[in-house]
Each structure stands twice: as structure tokens, then as C-alpha cells.
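A single protein chain has been omitted; all remaining protein chains appear in their positions.
Per-chain numbering from 1; labels A and B assigned in written order.
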Amino acid sequence: MRQSQIRLSISTHGQALYEVTQDVARWLAETRIEIGLLTLFCRHTSASLLINENAAPAVQRDLLQWLSASVPEGSQYEHDSEGPDDMPAHIRTMLTGVSINVPVAGGRMELGTWQGIYLVEHRRTPHQREIVAHVLGE
Amino acid sequence: MRQSQIRLSISTHGQALYEVTQDVARWLAETRIEIGLLTLFCRHTSASLLINENAAPAVQRDLLQWLSASVPEGSQYEHDSEGPDDMPAHIRTMLTGVSINVPVAGGRMELGTWQGIYLVEHRRTPHQREIVAHVLGE
Partner (left out) sequence: MRQSQIRLSISTHGQALYEVTQDVARWLAETRIEIGLLTLFCRHTSASLLINENAAPAVQRDLLQWLSASVPEGSQYEHDSEGPDDMPAHIRTMLTGVSINVPVAGGRMELGTWQGIYLVEHRRTPHQREIVAHVLGE
């Protein structure tokens, strides 16, 4: 049994889903681990990780639209030191989460046909985000 | 240290919680892993995994009712190619997630007294769903 770990860096430019499936798959292939457990971890409190539909771009817009409507910007928050999108970003991160696992078999992630892995940026301004990828297996 | 992996198949017939605790426990017992980490992964974007109360059936109805009221069907979605329950299913999957971990000790999952593991089906029509179970330990 062995393990491998890397930090992936993603440049974001506003609230959107940034697909990282191919970046992760490429790194996983290099580790040559055939069977195991892959973990992704987002090192932020205003950006999160999500596995969802990767075929229709409208799905991504509807996901963001729901988050935007259900966790609206506004004057209801006590914490607003970084602007109106600050506290909603923390709440949306709470709802979507910062760690996910995908089992590995045959040297590939066991994703379903329609699943893609996304970093979700919840802030309006550009950010540099870091994801830690870790795999254990053989 | 060793690992084991299996795909569990679940037939669903409408929006409901389908308990898989016993299926997972049975497979885990067969692996004879005493201490380790169990991971479950749902290979879909309109069905998810949930650990919640397994005693009172009313809890399950209330959980689904909240999802239904907070992520309603309607004409507000851009993506509706598979019908009115399509996009809400993706959003409800986002909120509940597709991967969970349970530590293993004494050959059993370390679940609390009231915890059960569920596949949550978010679509109205029957589906065949796949969960990948993976365990690492010794």
C-alpha cells in the first residue's frame, strides 16, 4: 500500500463552477495507483468542492442560481467585513462542503457517466485557490 | 494493510430514502477488516448518500418534505430536458452529497445508535443506482 499527495492551484475569476476532473485524472494516472481511495480537499472557507452533472452547462447555472436565491446577499449578516458576497460565500461553502472522496479502480476514478468534479468559487473577485489531492492504494 | 471494493446496486421506485446499512454491514463482515476506513460513493448526479435517523419513519418524510419545499419543482430552471423533477434532483444531490466515510472498529462501522445509511432517490421514475463501497484497513 502506498500514497501520493499533491496541491492543485486554480485561478478563479468570479462566481462559477471550475471543472477539475481532468487535472485530477491526469495526476492520478501518474501515481500509477490501480485500486484505492482518492480524496480532494479545498483549503478555503469561501470556495468548495462539488460533484455534479458535467454535460449540460445550464445545470451549472441553475445550481449557482439556487445558491444565490437561497443564500442571498443583503444586510441581514453581522459579518460583512469583506463586502456583500463575503458571508453568503461562507454559508454556500457550508452547504456544499470542502472534502470529497472517489474510489479508484483500474487506475481511474469510479465516477459515473455524468459526474464531473468542480471547484465552486463563491466570491466575486479573482482568487487563487488550492485543492489538496491525496490517494491511498496500490 | 489491505483494501476491498464492491459495487452495490439499488433499484429505486420514486423519491424516497432507501436504507443500505445492512447491505454495507454484510459486505464489510465478509472483508474481515477489523479496523479501518469505509467509504461509500454514489455514482449519480440525481441521487445521493445520507446518514440520518433510522428509527422513526416520520423523520425520513420530513427530510424529503424540506428538500421538496426548499428546492421546489417549477419553471424557474433553465435546465429541464428530463422533466420538472430533473433540475431539483441535481440541486438536492448538491445539498446532500455523494460521498461519505465511516470509520471501522471491531469489524463494524462506528455508526451511532440512531444512524442509518441511505441512498436518497431524487427522481420520480424508477432507476437502477450504483454505490461503490471501499474499505481500507487490517
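In the analysis below, a contact is a pair of C-beta atoms (placed from the backbone, for glycine too) under 8 Å apart; a residue touches a chain by one contact, two chains touch by 3 or more.
In this text, all values refer to a predicted model and were calculated from it rather than measured experimentally.
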Which one touches the absent chain: B:31, B:45 or B:96?
B:96
On chain A, residues whose C-beta touches the chain left out of the figure:
1-3, 5, 37, 39, 41, 43-45, 70-71, 76-79, 81, 87, 90-91, 93-95, 97-99, 101, 130, 132, 134, 136
By the contact definition given up top, give the residues of chain B that touch the hidden chain.
1, 35-37, 50-53, 56, 58-59, 61-63, 65-66, 70, 95-97, 100-103, 105, 110-112, 114-115, 136-138
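The rule is short, and it goes like this: only the chains that are shown with their structure count from here on.
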Find the geometric centre of each of chain A and chain B from their Cα atoms only, then give the gap between the two centres in Å, rounded to an integer.
20
